[in-house]
Each structure stands twice: as C-alpha cells, then as structure tokens.
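Heads up, one of the protein chains got dropped from this complex, but the rest are sitting where they should.
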Amino acid sequence: QEAAPASLTWAIETQPITLNPQQWSQNKARLLVFNQFDALLSRAQDGSFHPWLAKSWKVSDDELTYTLHLRDDVTFHDGTRFDAASVKANLDQFLVPGYNAAVASIQLRAYKEAKVVSPTTLEITLKEPDGLFLDFLASPYSGQISPKSLKSVKDLKFGGPDLVGTGPFILDRYVQGQEIHYRRNPAYKWPPEGAAHQGPAYLPEITYRFLPEAAVRVGALTSGQVQVIEGVPATEAGLIKKDPGLSLQTALNSGTSFSYYFNLSRAPFDDQRVREAFREAVDVDTVLRSVYQGTATRAWSVIGKSSPFYDPSLEQRYGGDPAKANALLDEAGWKQRDAEGYRVKDGERLTVRTLASAAFVRDRRDVLAQAIQAQVKQNAGIDFQVKIVDQGSAQKALDDNEYEVFENSRGDSDAGAALNLILPRGGAINRTGYADPAMDKWLAEAGADSDQGRRKELYTKVQRTVVLDKAIVFPIYVPADQIASLKSVQGLRFDPASGTPAGAYDVRIGT
Amino acid sequence: MSFGGSEVVRGISLSVAPGECVAIVGESGSGKSVTARTLLGLAGPGSAVRAGTFTIAGQDARGFGPGEWRRLRGRFAGLVLQDALVSLDPLRTVGAEIAEVLAVHDVVPRSRRAGRVLELLEAAGVPEPEVRAGQHPHELSGGLRQRVLIASAIAAGPELIIADEPTTALDVTVQAQILRLLADRKAAGTALLLISHDLAVVGSIADRILVMRDGRIVEEGPARDVLTTPAHDYTCSLLAAVPSAASRGTRLTEAERPTPGIRHVASARPTGATPSGPATGPVKGAVKGAVKGAVKGLAAEPVPVLAGAGLTRSFGPRRVVDDVSFTLHRGETLGVVGESGSGKTTLARLALGLLAPGDGLVTLHQQPWSTLRERLRRPLRPRIQLISQNPLDSFDPRHTCGRLVAEPLRSLPRQERRARVLDLLARVGLPPDMAGRHPRELSGGQRQRIAIARALGPRPDVLVCDEPVSALDVSIQAQVLDLLAELQAEYGTALLFISHDLGVVLHLADRVLVMKDGRVVEEGDVDEVFTQPRHPYTRDLVAAVPRLPVPR
Amino acid sequence: MPAPRLLPPIVFLLLLALAVAVPGLLAGVDPLAADPLSALAPPGGEHWFGSDHLGRDVLARVVYGARHSISIGVAATALAVTSGVLLGLTAGLSPKWLDEALARAFDVLSTLPELLLALLIVAIIGPGTGNVIFAIAVAQIPNYARVIRAQTFVVRRSGYVEQAVTFGRSRLAINAGHVLPNVLGPIPVLATIGLGGAIIASSGLSFLGMGPQPPAAEWGAMLSEARNYLRVAWWEALFPGLAITLTVACLTVVGRRLQRRFEGRTS
Partner (left out) sequence: MIKRLGTGLAVLWAAATASYLALLLAPGDTVDILVGEGPDTPEIRAKIITEWGLDRPEVIQYVSYLWRLVHGDLGRSYQLQRGVGEILLTQVGPTAQLTLAAAGTGVTLAALIALVTGGRGRLARGTASAAELVAVSVPPFLIGIVLLSVFSFTLGWFPVSGAAGPQALVLPALALGLPVAGVLGQVLRGGLERALEQPFAVTARARGLTERALVARHALRHALIPAVTLAGWFTGTLLGGAVITEVLFGRPGLGRVAMDAVTGRDMPVVMAVVLLSAVVYVTISTVLDLAYRAIDPRIRG
C-alpha cells in the first residue's frame, strides 16, 4: 500500500548544532540523526538490542571482545560499500585528538582497538568490561559515516550534505536557523529490526523547519503551514486533542527524570531533615497540573518511568506533606520566621538557590521552578531562589559551590549511563558532593555487567538509597516528548531507545 | 484682516495702477506684510479676510477658490518676500526656483526654460548668470539672493510686483542697486507695490505713499507731499527718525520720557531741551553746531583710551582683518563702516581681547591689552564693554532682565547691586518692573536698552557697539541712537561704533573708519569723509545713502 | 494649566506613580501568591484581569510590575543621563584631542545596536534587575552624551558666553553659571522620552529572558511568560502589554509637549 508521494514539513523546536552523528549532543536533535545515518545496532524499550547494520554480534565471556557480523548489502549515499573497514574507520576517528573529547573519554573509555577479520566481520577489543558498549553501538555516535567523506568533508565537525551516511534519507539542504531538507534514498533496504516497513522510505522528501517558539509551532500546525510538530506545550495539548483534524502522541523519555539534586556539601542541605522537608513542602501533583495542565508524568525515582531499571516501589513513599515538612524544619532548628514569613536560624534565612543556564532552560522548567518556589514558601517558609543565568555564570557558581539545588535530567538511552555521570564520587556531573563507596561499587558493577537482570537489581539499590535513605534527589517529572500532526500523517513513532520522536522512515501521508 | 478673532489690519483701501509705484511705510508690526500677503490670498492659516471690494485685474477676488488664486499668483502678480535670506528654498539651485515659475504657468516650453532663466537672472542684474543659476542660495550674497527673488517674481511677466522690504538687511550700495532694478521694472510698465519701514528708501522711487500704523492707514498721498509736508504726527516722527549727516547732534525722537538721565542730558543741550514737534531742518542745524562744539571742547586734549596698531587676523588662508590701526580717544565716537564681511565684527572682537591678533597690538589706556594673559586681563575687562548686534543672542536665555543687568556688577554687595540695576534700568528709560521679565517677552528696542544698561553697569571707558541698531526698524533705531548719544554725553564714554549703515555712523560718530575686505580704505573726520570722499568705495557708499527730498 | 489633551496621560502617569509608591493601594492581593488551582482564570469578579498560569492575580502583578518596570526605566535613564551629561560636557569643554577621543568612544558604543549591546552586557554580567539597568544605561549613554556635547559646543560659542567673558568672569564661573545650566536645558525632555525607550528596551530584554528573575512581576517578563498561553489566556498578555504601551505613549506625549514648550522658550 504505497502512499501517494507527498512532501512533508515538520516543525521542530531545536536546531542541531551539528549534523555529524559522531558529534551529536542534543537529544532534541536525535530525530534527525537516523534519517541520514544508520547505527550498528538498535535498542528496544526494554533495553534489549537488535540487529541493524550489524546482523549479529557476539560478546566474549570475559566481556572484552565484541565480534560484529555486518550486513553485506549496504552502500553509503556516495556509492561506497559499507564494510568492516569502514566501521573501524569510524571507531578510530574518535581517537583523533580534538575530534570528540567527551565521547573518547566516556563512551569509548574502554575501547582498545578494532580488527577487520573479513569485510563483514569486525573484532573490537576493550581494555576492560563495559556494560554500556552495546548501548554505544546503538547510539547516534555509531551512526556510520562513509570513510571517504570523513576525509573529504569540508567541515568535519559540523557535517552537512557532504558527510555521507547510509540512512533512508539523503541530506540535501541545511539552512541554519531555518530548515533542513532531506530527500529519499531510493536504494535503502536495511532498516533496523522492528521497523514498520521494508524498502525505501515512503516520503520522497521531508523538510524540518526550526520554530523555537512553542506558540508559533502550534500556530503553524493549526493553520496548516506544517503537518507535524514536536514539542507541544502543555497549554496547547488540550486544544490539539479536541481538534478533530489533529492527533497528539506522547512518549516518556528514557534516562533520568527531571530532578532537583540537593547540594550536600553546604548548609542547609547538608542536613537530611531539610532535604526531606523541601520535598514534603511541595505538592508535586498540583504543581505539575498547574504548570503542565496534567500532561506531565510525575517522577518518583531518579530513573525515568520508561526505563527497565525503574523501581516502582518508590511511588507514594514521600512528598506532599506540609505538616511533616514543618515538623522536620522545626526539628532541624529552623524555628523562627522573619517578616516575610521565611524561616530563620541564627539570623540567617532559610534560603536555597538554583541556577539554570538560560541556554539550557527548556520544557518551561523556569515556570515549574516558580511554582515550586511558591509552594515551599507558602507551605514551609523556605526561600527558594531561582536564577537563570548565562553559561559562564552558571559554571562559575558551580565551580564556587554557590548553589543549593542543581536541576538536571538526562536523556541517555541507558539510564545507567546517566547515573554514572551523576552519582559516583567525582562523577562528571556529580553536583551533589555525594560520595559513598557502596554506591560507587554498585554503579561500577552495574556498568560493567551486560546482564540486564543483574543490573536492574543493582540499580534498584541505587534508587532506594538516593531517593529514600539519603534523600539527595527530588524527582519531579519524567520528561516526555510529544508529536502533534495532521490526522492524515501516518507512521509517526517514538524512538524506543530514547523516547524521543523517531526519524521519518516510516512516516507517510494517507489514510 | 484678522487672525483668530484679533483684527490685525483694518480699513485698508489701496489701488495700484500699471506703471505706478505705491509704497506702504510703517513701523514693525504695523501690518504691512499682512496686507501684502492678503493681496495674493496668502494670509496664512487661521486668517479671515473681509473686504468691501477686492478686484484683481478686473475680477472680484472675494470669491476666489484655491485654483483661481493659484493661476493668479506668479502669473499676474509676483511677490518678493520680506526675508530674502530665507525666502529661497535652501536645498534647490536658484535656477530651479526661477524655472519653477515658468513651469507652473507654462510660460515657455520646457526646452527653452533654462535659457529663459539665464535671461531673467541677467535682467535682474545678476552677474555671470550661467554660474549663479547652478548655485544654491547659501552660496549667494544677500543682494544676489534678493535679485534672484526678484527674477523669480518677474519670471512670468506679471503685471504687478509686490516687494516686501526688498532692501532691509542689505548693504547701502546693494540697496541702491536693487532699488534701481525695481525702478526699471516700473519704467517698463509694471505696477509696483513697495513695502518698507524706511521712508528714505521709498522716497526715491514711490509715486504714492501710504503710511501705516497699527493696522490702519494714517496718511496717504503723492510721495513728494508726504515726504516734504507730512500731515500726520506719526509721519513726521518717522521722517525725523532717519539718521544722516544732517541729523548729527540732534535727537531723532521727541524726548517723551521724563527720566532723570534724560533730563540731565536735555539740560546739557539748551537747544534740544524744548523740541515741540518734528525736528526740521533749521533746528537741526543749530543743535548740531552746539553739541558738536561741546564735544570738541570736552576732548580738547585728546586722550587715547583704546588703540590698535597694525592689527591683522586670518581665519585659515583668509585675512579677515588686514593691517588695521585705529585710535579711540576719551569721550569720542569712532565709527566703523563697511559692507557685510569686511571684518568689522572681527575688529571689534580683537579690540575686546576676545580674539588674539595674528599681528599688531591693541592697547587700552596706553597699556598693552591684546598681549595680556587672560587672568591679568580679567580685572581690566570692566573698562571695555560690548553691545552686540543681536541682544537676544547675548542674553542667557534663562535669566531675567534684572539678573542680566546685574551680571557685570557681581563685585557689589547684594543690596547695592539691586539699587544699581534699578538705576541703570531707569537710565535707559525702562520701568523697574522690567527687572523681573524675560528678554524674549520684550520688543527689539527694549532688548537693546537692556543690553545697553548692562554694558554701562561697570562704568566702562570704552563701549564697543557692534551694529547695535541694524536689527531694529527706523523709529526704534532712532530711540536707541538717541539713548546712546545721551549716555555718552553723560558719562563721557568713548564709543567704537560699528555699522554698515553710513547714515547711522554719520549721525553719531566724530571720526570714521571705512573698511573694505579687511583693510581700512579711508579714515577721517566724519564731515570730511562724507563731503569729500577720497576713496572710490567711500564715494559709492556716500552716493548710495538714500536721501529724503529736502523741503524748500 | 495642562491643555485638555494632556490631562489623560498625566492622570495615567500619576496613577502609575501611585502604583510604584504604594502598590498595595491599587491591588489588594499578593502578586506572588500562586494558587495553581485557579490558574488561567478569565477576568471576572475574583480576578479583575484574570489569573496567570500559576494562578497569580494578573491585576496585582501588573500593579506591582509597575514598580519593577518603571524603576528599571527610571534608574537606567538616570544613570544614562548622568553619565551622558558628564561625558558630553567633558568632551564639549575639553581640548580637541580629548574631545575627539571621547566622540570616537561614543561612536564605538553606538556601533552596537542598543538591544544587542544590552544583551551582551547582560550576558557578561548576568541577568537581574541591577544588571539590566546597567546594560540599558550603557546602551543609551551615547545618545545623551552626543546631545550634550553638541549643546555644549553651541553654548560655548554663544553670544552670552562671550559677553560673560567681557565682564571679566572666570572660565570656571562661566562654565558653572552659563554653560552647565543651558546645556542641561533639554535634559528633562530627553529623559522623559528616553524613559519610554528604556522601558521598551527592558521589556525586550525580559522578553528574551534576560530581565529580572522570577517570580518578580515585571511587565516584559510577564509578557514573555504569557506568550505561551496566548490561545488559552489572552488576558495574561493583554494587560502587561497594555501597561507598557500606555506608559510609553503617555511619557512620549508629555515629553513632546515639554519639548514644544522648551523649544518655544528658546527660539
């Protein structure tokens, strides 16, 4: 049932800062990557891995050698054949100094070398076991680039039309600040396992237009100027649902939930009672209802609800009890109140600050912060100051330890990868100052292990510790992505690995 | 004619015949310009015109619509506006301005317009018309602009030319040329309505004269009659106000303010003490002799108070003042005449020590003055004061008259200063309540009086007057000149009196310096210079002074 | 006596002054009191101007917002005027080389569009009320400095200054007695009109998220937040928008009237 060829315009919120999958850093731009590029593996929502450009793979018992068997019928858009040598070239590219320091030292930390056994067989050796290596092979970073174009591309780190992949679409135009345009790759016949169809994409071409203003995106959709939008603001969700010509889909993102992490290294959050009191002072459900009009999913754990590692037993175990909050604060010595109704101890107001870098504020988290600000003030007399600053100032405040709350969510397809950055002592984004050898051990074990059952066990311990026992984190909501479209647009999906909108391979226009 | 209810001009009846020149004369604000503009339906927004009969070229103009007026303007009647310096569009070439009339009325086909413009310029007495036609008004001197304006007024061959003060603000020599130009048109059969505040100017050309005051015609008649046997008092005072060599030593106005200062002066002048009407010829002569004698007596032993020797000053490559020497004695008036741009103001600033001479030396009381450091000069400054051409410009806009007059008296204690200010105001014939008013609320003459009072405050030995009356009309000018004369006689102040108007200088000065292009071309006793000019330029100057017909 | 057309703007500005001085008088509710349950309530009995996305009273926020918005505008204008006058006077009274250097500095400052310069400054020193004031002020300094410099030139060469020299008064006395007061003449007019500009500029910065920090009620920030609710709650945008527009319009009207009076006085 071939749909009538038609072009599609899709308005997206964020424009990619790079079109090179190996430089990819924005979850919001993930939906573009797999139009142009294919990864070696694909990942399902339950965390299991499936073949894509690699037909099968084998992990040695010592978990140090990964043998990939590749498809032999794949060609890059420039006509070059895809084979083991090109995969090796892609992997080795990360070792070039200055190419991608972050990936080289995090995801490829354990990478030792890759050996071409045959054109379709590649042997990758690691220095140490890495339970997340398969996740890397299924991530945008392993989007396969034609080695020829890796050498000849004008602007390697940016990519663009002359950085060539194997994907279902061919990038033919990128206008910064305006749009990105793809046309179909007619030779495509290697979709990942689980794709809704085989063969070339339905759409002969597709345009993604960058519309950062939410109201403008919705307006463009309702007035028929675009057919699909992502990032539907909560206020508009109701209106779109009511519109008979439109449909709305939502999916929870993978990774960690949006949470407030308490800074344990300084007062007042060095006192667990104050941390708990803060959480008890907020009626998260009401806050979410008012800020997101009931479209947001409440988070109970640091790990997102859609992750296989999520621990549902944490639900309803804490929060939303102002009486308890006040009792805890009284107990912790914050007994007096000042003229404005804030609690005081030793002449100091109970003030906690959060800093967000303006460039990274999204999802109306600033409004959310205001709602929480109002709640903690009204319910517990806590002065919660919200500062939205530039990147430099935010970094400086972090460096100077001048903050009490650090807000963050990560969209890693494997929640463990995110926890590895946040929770261990000295982790790359450990902003809580939390240091616990047991925690470090659990995380290391879970990270090295590729057995999902065993990992889940370990991560359950982790979650209970940080959420209940130590109360170092205040999970608020599970980030989600929305797609709204004309009813006639079919095949819009979410990427099961990340919960973000998927590429346009399966999308078609028809009834 | 009224503006928003207030009548400005009432009961004017006038008619102009082909080949005739009718002149309207009157002081500032008497309604002359309004009358002229009304005749072309240009009275402006908010104006209302009522007329018994109003006929233009045989048509009743009372019912004219905008279109009919437009066809008339330029074509039937050309208007030369009062302010020649700003009556041409500064952004367009003068050629374009003239061509516009030709285009609007389609006088000549487009292809011949440029040629016609040149002819018109030529006819208006503009030298090098080819060059001038491509220039902008700011590149032209006042006289040339006036001629261009006339050329544009006559471009469409109108039967009537209305010229509103066509020579005010022009040098005498240029004024004479313009008047000649207008006379030529008249001779060619064009009707001419000439407006002026200066009787002497119109005297030479008008057939009939209408004298206006406060929006009414007070006297009307053939030019000769009006000038020689004026019937109305106002006409008489106008006539008397014209300064000239003949009026030296006499009052130009009646002594009407019994202020102490004036009484004092009046008593010093026996013959002038009882003027009871227009000062006529014989009386003038008598007074002149008497006062002159008195002044001479006063300066029996001439003491130089201010002197310049070999003064030179350049701006850029141009020598604006070139080797000028002068001496001003105590109680004496030294006149400086010269056309616009001849360096008179520059000379005054050199004398005042406001500008350092490039060469030469100014001495004050025979002490070096121009070479002094400003700090040393400051204490001596009260000795030499300035009255400038535009008094308003020399007043701090925020200050009241009282404060202005008090400024040079800062060394006095408060109480005394107040008294001095009131005294000074009285001396210049202003009521004490003037002290609280702002100068912009005053008339031109009153302003100049404030300036004089202020300059007299420090009891200077020298007063430098840079064209103190050239912005004033004849009657006010007369009052100010009288005042200066009185005060000089009282205080014995020496005057360095600068003017482009030879008549004024002849009236007031003892000696005169004639300047041209920064050089002194002639110097000497006023009478001599006036009666026996040696330099050709001086001769032109003297010849150009308009003269009233002397009644026999 | 103000002319009749001047009356409405003056009444509005007085009302505004009242809102700045004692906001509690005009709005009984706490502008920061969030009531999520009654969020986005349309204008009506309980909330005259409706409530916003956090259930805060829009009227109260507009009234209290006056304090923020106006004080940012006033403070920025005051700062810009003071520095502009000082710099302009210095340039106007200085020897040629210093004057030339200062004039070039004004040039450099104005090569950057006002908003961009303010953005840059806020980006460097961070958002927040004080910094926004500083940023807007810096961006406006060259406007004032230029006018003052030109005015200083005119006054310095004017007839009355020359005349004052002939009275033997010292440079200092002349500068203090004549130059300064006459140079300052147009300042109230410029400042009134400039104040409107500053308020618009600050609202633009707030719109871009660089203004006062939440939950502060500030008109520009309110508008910026409200744009997400345009379809569901027009009132959240309308009232702050109206407040800015009316304030700026009234200031402009009054400023221009002052200007006309001032010009009439000097010419």
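Every chain is named by a letter (A, B and C) in the order it is written, and numbering of its residues begins at 1.
We adopt the following convention: contacts are C-beta pairs under 8 Å (C-beta built on N, C-alpha and C of every residue); 3 or more make two chains touch, one makes a residue touch a chain.
Since the model is a prediction, treat every value here as computed from it, not as a measurement.
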item	value
Visible chains in contact with the missing one	A, B, C
Contact with the hidden chain (one of A:213, A:315, A:348 or A:451)	A:213
From B:79, B:144 or B:364, residue that would touch the chain that is not displayed	B:79
Absent-chain contact - pick from C:72, C:123 or C:216	C:123
Touching residues on chain B - with respect to the absent chain	37, 40, 42, 44, 66, 70-75, 78-79, 81-83, 86-92, 100-101, 104-105, 136, 138-139, 149, 152-153
Touch residues of chain A, complete complex, unshown partner	17-18, 20, 23, 25, 97-98, 101-102, 104-106, 155, 157-159, 175-179, 209-213, 215-216, 219-220, 222-225, 357-360, 390-396, 399, 421, 428-429
Contact footprint on chain C, counting only the chain that is left out	104-105, 107-108, 110-116, 119-121, 123-126, 196, 200, 203-204, 207-209, 220, 223, 227, 230, 237, 241, 244-246, 248-249, 252-253
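Note that only the chains that are shown with their structure count from here on.
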item	value
Central chain of the complex, centres being mean CA coordinates	C
Chain A-chain C separation of Cα centroids, rounded to whole Å	43
Residue numbers of chain C (touch at least two other chains)	none
Contacting residues of chain C [partner chain B, same complex]	158-160, 162-170, 178, 181-182, 185, 265-266
Residues of chain C that touch chain A when the two form their complex	32-34, 36-37, 39-40, 53-55, 122-124, 126-128, 209-210, 213-215, 225, 227-232
Complex contacts: residues of chain B adjacent to chain C	352, 354, 377-382, 384-386, 388, 390, 393-398, 407-408, 410, 440, 458
